[in-house]
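Note that this complex is displayed minus one protein chain, with the remaining chains in position.
Coming up: subunit A.
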Amino acid sequence: MFELDLRSRKPIYEQLVDKLKELIINDVLRVDEKLPSVRTLAQQLTINPNTIQKAYRELESQAYIYSIKGKGSFVNALAKNENVEELEKMKDELKKLIAEALFLGLSTSDLYSLIDEVDDVVGGGYTND
């Protein structure tokens, strides 16, 4: 289903949480679809079942998945706050870009007009969304 980077500095369970979130957000795993069992995943990826259990628990506490006793874990219908993290990330990236642009001599008013410009192109879609 996916590969983990065992050499990476990132803890394996964090990698698992991120990968599964990505699959859920991108609709590869659909609402109410069953996630692979801990046992299958452990065997496929050759990683500790306790690590997978931990990742599943983490996803459950963040409401990405729900579990039914004796049946397994399923994808939750996504709550609206799903994008909070993505938005935070994007804000950070924008900040960096803006800082760079300001450094290179772009004025704030140029920035505002840029935002208006972009908003004109995609804006319509947003308001009707």
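Simple rule for what comes next: contacts are C-beta pairs under 8 Å (C-beta built on N, C-alpha and C of every residue); 3 or more make two chains touch, one makes a residue touch a chain; residues count from 1.
FYI, contacts and distances are computed from a predicted model.
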Omitted chain (choose from "Group 1 truncated hemoglobin", "ABC transporter ATP-binding protein", "Cell division protein FtsX" or "Multiple sugar transport system permease protein") - UniProt protein name: "ABC transporter ATP-binding protein"
Subunit A, residues in touch with the chain not shown (by the definition above): 6-7, 9-14, 38-39, 42-43, 46-51, 54
